[in-house]
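A single protein chain has been omitted; all remaining protein chains appear in their positions.
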Amino acid sequence: MSLKVVVIGGGSSYTPEIIEGLITRYDQIPVREIVLVDIEAGAKKVAIIEALSRRMIENSGYPIHVHSSFDLRASLEGANFVTTQIRVGGLEAREKDERIPLKHGLIGQETNGAGGVFKAFRTIPVLLEIAQAIHDICPQAWMINFTNPAGIVTEALLHHSPHKKVVGVCNIPFNMRTGIAEMFSCPVEQVEIEFIGMNHFVFGKRVFIHGEDRTTEALAKLTEDKVDYSPANIVSLGWSKAFVTALQLLPNPYHLYYFQTEEVLKKDLDAFRNNGTRAEIVKQVEDSLFLTYQNPSLSEKPKELEQRGGAYYSEAACNLMESLYTNKQDIQTVNTLNNGSIRDLPDDAVVEINAVITKDGPRPLAIGKIPPHIKGLIGHMKTFEQLVIKAALSGDYYDAYNALIMNPLVADEKKAKIVLDELLDAHKEHLPQFYRKGAVI
Amino acid sequence: MSLKVVVIGGGSSYTPEIIEGLITRYDQIPVREIVLVDIEAGAKKVAIIEALSRRMIENSGYPIHVHSSFDLRASLEGANFVTTQIRVGGLEAREKDERIPLKHGLIGQETNGAGGVFKAFRTIPVLLEIAQAIHDICPQAWMINFTNPAGIVTEALLHHSPHKKVVGVCNIPFNMRTGIAEMFSCPVEQVEIEFIGMNHFVFGKRVFIHGEDRTTEALAKLTEDKVDYSPANIVSLGWSKAFVTALQLLPNPYHLYYFQTEEVLKKDLDAFRNNGTRAEIVKQVEDSLFLTYQNPSLSEKPKELEQRGGAYYSEAACNLMESLYTNKQDIQTVNTLNNGSIRDLPDDAVVEINAVITKDGPRPLAIGKIPPHIKGLIGHMKTFEQLVIKAALSGDYYDAYNALIMNPLVADEKKAKIVLDELLDAHKEHLPQFYRKGAVI
Amino acid sequence: MSLKVVVIGGGSSYTPEIIEGLITRYDQIPVREIVLVDIEAGAKKVAIIEALSRRMIENSGYPIHVHSSFDLRASLEGANFVTTQIRVGGLEAREKDERIPLKHGLIGQETNGAGGVFKAFRTIPVLLEIAQAIHDICPQAWMINFTNPAGIVTEALLHHSPHKKVVGVCNIPFNMRTGIAEMFSCPVEQVEIEFIGMNHFVFGKRVFIHGEDRTTEALAKLTEDKVDYSPANIVSLGWSKAFVTALQLLPNPYHLYYFQTEEVLKKDLDAFRNNGTRAEIVKQVEDSLFLTYQNPSLSEKPKELEQRGGAYYSEAACNLMESLYTNKQDIQTVNTLNNGSIRDLPDDAVVEINAVITKDGPRPLAIGKIPPHIKGLIGHMKTFEQLVIKAALSGDYYDAYNALIMNPLVADEKKAKIVLDELLDAHKEHLPQFYRKGAVI
Partner (left out) sequence: MSLKVVVIGGGSSYTPEIIEGLITRYDQIPVREIVLVDIEAGAKKVAIIEALSRRMIENSGYPIHVHSSFDLRASLEGANFVTTQIRVGGLEAREKDERIPLKHGLIGQETNGAGGVFKAFRTIPVLLEIAQAIHDICPQAWMINFTNPAGIVTEALLHHSPHKKVVGVCNIPFNMRTGIAEMFSCPVEQVEIEFIGMNHFVFGKRVFIHGEDRTTEALAKLTEDKVDYSPANIVSLGWSKAFVTALQLLPNPYHLYYFQTEEVLKKDLDAFRNNGTRAEIVKQVEDSLFLTYQNPSLSEKPKELEQRGGAYYSEAACNLMESLYTNKQDIQTVNTLNNGSIRDLPDDAVVEINAVITKDGPRPLAIGKIPPHIKGLIGHMKTFEQLVIKAALSGDYYDAYNALIMNPLVADEKKAKIVLDELLDAHKEHLPQFYRKGAVI
């Protein structure tokens, strides 16, 4: 059997990683065709990526055919895997998600707080359309989403799209495992972290090294040896001994937005006044990466790519494709329906969890109850996520207000309205659902 | 049958209200003896209250014997009802609960945030001892608690005391009903509000006037007519139309700490710099009240008492005693075990809820699921409450840290530690459980 | 305000009881018009009932207008209450429900076992049509159902009809209270039984006399004094001391089908061979009652009616109407949505439970968890009920098979198929849903 992979958002600077991943796994998953799909506005970028991909494949010697397309539906014919890594509104939209909340003294970040809410509002309808196209044209294909906010988006797809073969992936769990492997000087394959929670709000509950429970040591090292496993886009401030000892859990890097809010806000406001937002930094990094990519003598993924916050996203996606195709039954951390694995969350909630990956999809491991001290907070965040999805679909002003007021990084009766109104206006072009006739704006 | 009521904290300025309530209901509940119990440090106050109570009873003509005592266990002999309204550490402690968090830019309030946590830490062990005494000496008696934080304290009692005949009451639900009665120009008896949540975090879900659902009107009036039902200790800033329309719920006055945090903090910081904290204002009010009480020609509850934040607490307590004694089976709002009434909270959680009051105790009405948009937040607050109780009993430093870090008004990794350390030190005298040998401080 | 009551199945021999109930309560609920609705096949009976009703009302002196009609929709205009007491297929169908299972050695009873399943299959579609008519014509009206199997039928209505103002009533809880009142020589008003379970499968968990828990005595009296509270249609065999002592619950009379199956079956088979089935006995009783009713000098409910199994059904219905109309807020036992009152059953399950009756409908009291030893059995019966409803609506052969195989009185792979096939054939006329084109029969 020969396989076809469709990469939606193929012009992304991360694409070379996915090309490398597919080359590396060729013996396990014999991919013969890769289509890089993008929108016409991204034509220049996708051409650069396509050319680099060709050089990489040629260098590998494998008979893989890569080409690009602006025609989504045509590209999907016969696909076995479809990956989605899109950014509706581009980095310009990200900049607004960051700047507008900051202006009002709130965390401005693209996957958390008010900014994350609006990224979800813009993204969910577009991904639902893509999922519908997959369902119509290649219903056998697995859709592997790594578009952020990955957990919320995956839940929206699994609830509201007829296509049910959808898995969400994030690089954070992989990064945490890598960090722990360094901590214990062991190969990453020997590290299992029992994760509990949702994407960007997940905790590590237990750490196993080759099947042995080493949680206590891992927690001690985290504060005593100041071990850090944050990705490039999050400047870690470290975690205090009191916090980690009391929680008895591994926080994930995004938790700093919730537990170090004031300090992060201060740093971000400083950055905002001086160098600009993260979106602006990313723009520069991207420009530089694309210059590198155009080097005709480059025929492998450049090292610089690993410095980006999203590094290893594609690694996670390729691991997943391999196990789905081969029925490997190994354990990976994915975003999938809870289905009972976490007792205190609804069955139909998407959680970030360890699952056995089979040809039939991920089967999450049951991990029982959430530890009592974080049960409430995780439940609160899940409620928030559900409110975001509801509003993204309804385009209802008050639904959107509820999503914002229930976000712990907003939670202010008056500011909720102010940032809601400004963000709705700023993103008008990409939020048609809120501007339908009769809508309250 | 002749009844005996023991008022623990009998020297409280609120006691005349309870005396009035028992006089008014003499025909339904024939109380023959009232004991005002207090600690010796309160001797002067309790003597004033005792004298006023005697004049009030004499004026009523009923054969009720009132006297004061410093001997708790002796006073409990033969009691039918025991009310508890104590303040461990007095107003001095309250001042610390208010000042220390404020100093670090956090809400300083005696029932919410870090201050509320420490009020619970001081109060729970004392009330558990009282409950044990009741269990030993008058196991038939109902313990009616209105010591704050009333919900948390009642849950601690119901879980950890052998005495199970405990009900918690608060004046907020009564005040809200009174406010709605004014809104609809009807007698308060015709108003039923379906409450959902916990003490000081309760929402009004539906409003019935003589059995008819008038919720929509009530919500509209709340923002359009600017109707207010806040007690005297909370200066309401009003609720915006967006907030009430999105929530479709009646907030309770304490919700402003959670949804108008920044503004309240600003106001409190200003007050803190100018007039001092609420504790200091209350001290002045109390001094003035006790002067009035000493007037030998005063033989009824003075009007000024109704200006205090806690007005109608005793009204609620007396209503409860009447229905418990007569098996009246009317509906009252009490703090009692959930027992399934709210689907999304544990059975053994104490909730503030409408219940039919029988001789056998309150039987809560089932109200099913929490509305989705507040489900997470209410669950989060209940988790917080459970962490407070756990720490109040264990005296464990990290348990206390967890309670603080999970409170939405603290939620800061570093500040949690700072206020924890300062409050533990400031309240050392009243927190023996945290200073046992071997404890981590 | 003047009220209108529509009695569907007005030609029933039980109707005089409802007429009496409305006369007695005239001061509380001023009914001015009663319509007795029936099918034309019942013309003769309804005429007799109408005439008797007129004489009863004339005798009372109240200005109530009673008349009969075959036109359901016309009758519903302006109705405030609609009661439903119908028997689709008449006593002939009942006879089949009893005879066919017995023939194969299974319990033959009209509300339990295979017979009960088929009564539900015939009844549910007809009552759904009636509910739709109520919704269209008098949406303000309460529909009070006492058609059996009352619990299953009420759940079907509350799930599948747009009309949500539906309450189910049964005489069993009332009979049990009456029995307990006799046991304790006290007025029935002072007896409260905490019921748990579903219609015809309900247990008494606690017994209160004027608010005091007297459960232990009640259980002892039940076996020691051989107190019986069975209705006329169930010949009680008594309960053994072992059974009641182990259960620590009051069984209801219908429990004998489940716990004395072999003996009941033996008795029924004997009766079947000698005197005929219960249906045949009832036919004779009915004939005799209608003869009595025709006596022109009779102007009150005859005593004989109280000897029937369904006595006090109408009493329960009239109590309910009074409290719904006056917002009385007393406690009655009704069939309504669980809504959390029983922790271990779904919120949308109809249960037989104590509820406060308000103008807005019944609000069940929360009673928490089912006692562990009957939790499984009650859950099993509820599952069975849900399967019956599913099949009654789908008309699917295998859905019907699942309902039968999961009934503890059938539970036999081969007999399930045999009685299914025979009953489907015997009731063909009244089961159009199973005989639609394409259905598997």
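Letters A, B and C mark the chains as written, and numbering starts fresh at 1 in each.
The rule is short, and it goes like this: a contact is a pair of C-beta atoms (placed from the backbone, for glycine too) under 8 Å apart; a residue touches a chain by one contact, two chains touch by 3 or more.
Remember, predicted model here, so these are calculated numbers, not experimental data.
**Q** Using the touch definition from the header, name the shown chains in contact with the chain that isn't displayed.
**A** A, C
**Q** Check each of C:Ser69, C:Gln132, C:Gln190 or C:Thr261 against the chain that is not shown and name the one that touches it.
**A** In the full complex, the listed residue that touches the missing chain is C:Thr261.
**Q** For a quick check of understanding: of A:Thr178, A:Thr358 or A:Ser394, which residue touches the chain that isn't displayed?
**A** A:Thr358
**Q** One chain isn't shown here. Among A:Ile342, A:Ile405 or A:Ala426, which residue touches it?
**A** A:Ile342
**Q** Even though one chain is hidden, which residues of chain C still touch it in the full complex?
**A** Touching the missing chain: residues 105, 239-240, 242-243, 245-247, 258-263, 372-377, 379-384, 386-387, 398-399, 401-402, 405-406, 408, 411-417.
**Q** So which bits of chain A touch the chain we can't see?
**A** 192, 208, 210-213, 327, 329-331, 338-343, 347, 356, 358-360, 363-369
The rule is simple: only the chains that are shown with their structure count from here on.
**Q** Report the inter-chain centroid distance for chain A and chain B in whole angstrom, where each centroid is the mean of the CA atoms.
**A** Centre-to-centre distance between chain A and chain B: 45 Å.
**Q** Among the residues of chain A, which are close enough to touch at least two other chains?
**A** Touching at least two other chains: none.
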